[in-house]
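My questions will all concern the structure given below.
Only one protein chain is missing; all other protein chains are in place.
What follows is chain A.
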Amino acid sequence: MAALEEEFTLSTGVLSAGPEGLLGVEQSDKADQFLVTDGGRTVVLYKVSDQKPLGSWSVKQGQIITCPAVCNFQTGEYIVVHDNKVLRIWNNEDVNLDKVFKATLSAEVHRIHSIPGAEPLVLFSSGAIRGLEALLAEPQQKIETLISDEEVIKWSKFFMVFKHPVLIFISGNHENYFVYVQMCKSHSLSKYTLLLGKEEKSITPKFTAYVDRKFISLMSLSSDGCIYETLIPTYSTDTEKNQRLVRSLVLKAVVSGGARNRTTLTNLDQDHVAVLGPPLPASKECLSIWNRKFQTLQSSKEFPQGTSGQLWYYGEILFMLHGKCLTVIPYKCQVSSLAGALGKLRHSQDTGTCSMPHFVNWEMCEGYELESHSAAQSRRILRRKKMEASLQPEVPGSEQLLSIINKDSEKHIEVELRKFLATSTPDFHTLLGDVITGLLGRCKAEPSFYPRNCLMQLIQTHVLSYSLCPGLMEIALERADVQMLQLCLQQFPDIPESATCACLKLFLSDTMQDEEMEEQTEVVQNGFSPKDSNCSNENQELSEKPGAAKTVSCPVTPKRAALLNGILHSAYSETFLLPHLKDIPAQHIVLLLQYLNFLYLKCSGNAAMTLPGVNPPTLSQIMDWICLLLDANFTVVLMIPEAKRLLTNLYKFVKSQICVYSELNKIEVSFRELQKLNQEKNSRGLYSIEVLELF
């Protein structure tokens, strides 16, 4: 579980952080020591565990440091550039920067990059790159121009990929962003065009990158608050100029889209990324750790005094400017267990003012932007192929199906869906979710569109649940499609009590009754189980019995009985069901009670206390429902004259049951006494003579 530990500040007395914040924080060759370069003239070497500066160097008045000081890990010297062109190299022992080694270069330096195990690289504003040694050998050498005049380097980073130093930088003009990858060994430079969304034009996204095997994974935090990932190959495939790079969505809405400047991100490891910025438009700035794999927020910390929108990360320590203070936050990430990775939800969810979900929903694809997302997804799947092979568009089956769903006729959809269901892909479940969401979305949009057969087919895959397609039962209820509802009741394990009750209402309603009359003849065609006819047959048999004291007849038609049985089987929790039961009209309550009473009488008719047929309601289900209904509506039912007889019957029944049980209790006590006597006989005392026969 990734976690941010207690932060502490470094004394910044000597630093003068400008409005732009610090120039940079860089590692030094000793662990725990970091070079901090402020926006003006000063470089400070800090020992972080002591929270103290070890040394501080300043350039002369009038000069200005233009590039953060770095450490040359090979020699242990520090390097800084001031006034764009003047390079200074000094040691820990040096006191005055004026008196140290100086080299004036012929072109403006953008940055010096240094990482352990490699020679420092100087990146010129023109895009040219030189090794430090080569440069110092001939400081005035001519520096070529690689990027066009309009382009400005926005961001750069230096990596080791398989022991080869690689420098990547991004430059941009007003229109486009380009990624340059410089392989230092082979001196090959690859250029890629970064394709960004439309909204990106005005604001430069923030970048971070890490090496993922053969690729450099470049992540960008766009002004819409989402993190996108772009994979850049570290080997140049061909010399073809201007390859394009597509990006895919990694995390959605990690910071508020409105935050313009003070956001940044940095990659922590394979799975975790730290994001700095306000999560909501109005909120304070926050440092959040996100797990990309599980799309969860792992940890978050608020910075009420504002930050400079800068974040540095070296070996488990995060640096940032909080207010005027340089803040150090140790970051720990243990090898993640699933529970750890799943993280926690942010507490500020209840503000309710923001329309954007500020944590990533598992069902991201649901609801909105279905198409774009699945497109992005498929793009992501194909990304590597694309890198290696051509850019030939290849539309997968599911995508095609989704587009068909959105446009074509019911018939066509049905045919295509059947084809789709016949194949089984590993992500069948998710695709099925996409498909049903697409169908339901279109249903809502076009009132005339109701692909009943498709939906039935989908339900019968046994994969769907209520929470996966909450709209399905709603639509079926709207259209009073009882068959669909019955199927849902059978198949879905997680129907909420409100939906169950809505179904019950519909099943009991008079419209049903009318329909029934019409459709009476085509019961079988509608797909009801043969159990129902059994039920009615037996019912008739029962009523035909001459000896029966009371003629018991089913108060509802077999069709309705089958539907009600579906309800009786559904799972519920009393507390949630009771309030909904109160909404059912009294007449319907009575009808249902009559039906339940009928079921009960049938049940108690045989010794096993069961009903005939396939999957009939059990006695306890029947009794529970009777109790529930009476609990919810007793006062109402009491007032209805039709219910009087029923209630009397039930009352008599309960009374007789109490009688029986009290008798049983008495018998139990006597039995216990008998058992005791028997035990005493068994214990026999200390001595006895018995007969034993061995066989």
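Keep in mind that, in the parts below, a contact is a pair of C-beta atoms (placed from the backbone, for glycine too) under 8 Å apart; a residue touches a chain by one contact, two chains touch by 3 or more; residues count from 1.
In the analysis below, contacts and distances are computed from a predicted model.
Not shown: a single chain whose UniProt protein name, out of "Rhotekin a", "Transcription and mRNA export factor ENY2", "mannitol dehydrogenase" or "U3 small nucleolar RNA-associated protein 4 homolog", is "U3 small nucleolar RNA-associated protein 4 homolog". In the complete assembly, the contact with the undisplayed chain comes from A:Val691, out of A:Ala422, A:Ala445, A:Ala608 or A:Val691. Taking the complete complex into account, residues 334-335, 684-695 of chain A touch the chain not shown.
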